[in-house]
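Read the structure below first, then the notes.
Apart from one protein chain that is not included, each protein chain of the complex appears where it belongs.
We just call them A and B in the order they show up, numbering each chain from 1.
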Amino acid sequence: MSRAGGSARVQVEGVHKSFDLDGRSTPALLDVSLEIHAGELLCLLGPSGCGKSTLLNIVAGFLPPTRGRVLVGGAPVTGPGPERGVVFQEYVLFPWLTVAQNVEFGPRLMGKPAAGCREITARYLEMVGLTAHASKFPAQLSGGMKQRVAIARALANDPAIVLMDEPFGALDAQTREVMQEELSRIQRVEHKTIVFVTHSIREAVYLADRVVVMTSAPGRIKEIFTIKLPEPRDRFAPEFTQYEREITRLVKEEVMKVHE
Amino acid sequence: MSTVADLVQWGLRGASPRSGRALALRLGAVLAFLALWSLASGLVVLLKLFNPIFLAGPWLVLGKLLQLGLNGELWGHVAATLGRVAVGVTTGALLALALGLLAGQLRPVRNLVEPIVEVLRPIPPLAMLPLFIVWVGIGETSKIAFITYATFFPVFLTTVHAVQRVDPLLLRAARSLGARRGRLFLRVVLPAALPEILTGIRLGVALGFFVIVISEFIGAEQGLGYLINDGRNFFLVPQMLGAAIVLGLLGYAGNALVMLLGRRWLRWERPSAS
Partner (left out) sequence: MIRALALVAMLIAWAAVSYGNRSLEVVMPVLLPTPGEVATVGVALARDGSLARNLLVSAGRIGAGFAIAAAAALALGLAVALYTPARLAVEPVIELVRPIPPLAFLPMFLVWFGLGETSKVAFIAYTTFFPMFVGIAASLLRVDVMLLRAAASLGATRWDLLHRVVLPAALPGIVVALRLGFGLAIFVIVGAEFIAADAGLGNLIMEGRVFFNPAQIVMGALLLGFLGALVNALLLSFERRAVRGRAPQ
């Protein structure tokens, strides 16, 4: 698969996924088809267990789909690869590497010369505001700082798309909002194709160009919203609240189904 | 006994005393131990409870050690024991590391090696010592081979375990950054497994000092184990205790050495301490 750099289009074509639970095949995703435009930030939103993380893991190449396929920049996904950066909810930093070494991990694997690696690292550390902490180890960082490192690590590898699996899910509410603002700011510079999984409606409306609302398990696409709000977004604008209200109504329908 | 108020405040560890006080307490405890020991051996002499050679006081042990150290006799024994342990443990650990890393990564190797290890492991290594003597003789080779054999198991088992339980999320993260096979192993599996592997090596070193003693009881003219057994034949209690203490110091130093070597690579575990 060629490395595009920049940003690429993602096509999800008729993806089914089922898991074997106690010997019974249980569907998790039913016929999901979706096109993600190059340079767009797309949020996958749905009640927990709806398969949104499964879909992300399939795009990342961690799980094979039972049926259907995923194309990134026109090439089918067969496994994990550096053109698809991943940011995990659990950060998953390499604990034996410093902040700078974590960010440098990808570029060094690519065989970039040391000077180039340093330059890239410095640039992304500055972008996430961690220049002063470059030589610290992950164990010395707060959750928000760890996730900044993870984002810098993914971006420093110059992937064509970035997959984020509830990246701010483990952070406290205030840190979470700050991180959303940071991501939004970075995206205005980088214009990556980003797939962002979340169960926070507010987060989705704040970040997304489009929000894909999924049904409860087995996951299907229920509806797609295009968020037409000016950047940077204002969480207290009436239009913002309007989107929130509409999406909340849909999501609630799905949550109620689970409890019936 | 700790009160409920203490317990809910500090847990069972209790409030940690200030570092100065803690040091004083520790030192005091050690001194009290030595004082009790002296007192007991002194009482034996004074009250003629039994032949005082059976309970030599700490000063006699220290004196004997000094004497052996000054006349040079001690160093030959230390060198002999240290040499056997160093060569045996190094060989055993290297073998175990190589096989363990392979077995941890490759299923066919694991299926081949694990049955053998699983069968031999429950047998106390000392039970195999006479077999080594029968096979290789009573000289240096059999002692070193035996230590190699004994060291192999803990290092091998911890290495396989460490490699297999590397967090799959770390592997995912590295793969999605473009790491494959060789580099995935060198840059992720190895560093992630290192802390546990070092624990295994420390176990191996301890086991090496553990079994060398018996190995030197049986057919040796040099070594601290020989010194102890020689002391037993002639009721030289200070010599026995002295040699045992030197063995303890060597084991302690061996452990510290591995920790020191490891600290360089393991600084990330407790970065605030550095």
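FYI, a residue touches a chain if its C-beta (ideal position, glycine included) is under 8 Å from a C-beta of that chain, and two chains touch if they have at least 3 such contacts.
What you see is a predicted model; the values in this text were computed from it and never measured.
Asks: In the complete complex, the chain left out here touches which of the visible ones?
Replies: Displayed chains contacted by the hidden chain, ordered by label: B.
Asks: Which residue from B:L82, B:V160, B:A173 or B:M240 sits in contact with the chain not drawn here?
Replies: B:M240
Asks: Thinking of the whole complex, not just what is shown, which of B:I147, B:A174, B:V213 or B:V258 touches the missing chain?
Replies: B:V213
Asks: In the full complex, which of B:L7, B:A40 or B:L186 touches the chain missing from this view?
Replies: B:L7
Asks: Among B:A79, B:I123 or B:M259, which residue is in touch with the absent chain?
Replies: B:I123
Asks: Would you write out the residues of subunit B that touch the absent chain, in ascending order?
Replies: For subunit B, the residues touching the absent chain are 1-4, 7-8, 10-15, 17, 22, 25-30, 32-33, 54, 114-116, 118-131, 133-135, 206, 209-214, 217-218, 224-225, 228-229, 231-232, 235, 237, 240-241, 243-245, 247-249, 251-252, 255.
Keep in mind that, in the parts below, only the chains that are shown with their structure count from here on.
Asks: Subunit A to subunit B: how many Å between their CA centres?
Replies: From the centre of subunit A to the centre of subunit B is 48 Å.
Asks: Hey, which residues of subunit B end up touching subunit A in the complex?
Replies: Result: residues 167, 169-170, 172-179, 183, 187-188, 191-192, 194, 265-272 of subunit B touch subunit A.
Asks: Which of the residues in subunit A end up touching subunit B in this complex?
Replies: Counting only subunit A, the residues touching subunit B are 60-62, 79-82, 84-86, 88, 90, 92, 94-98, 105-106, 109-110, 136-140, 153-154, 157.
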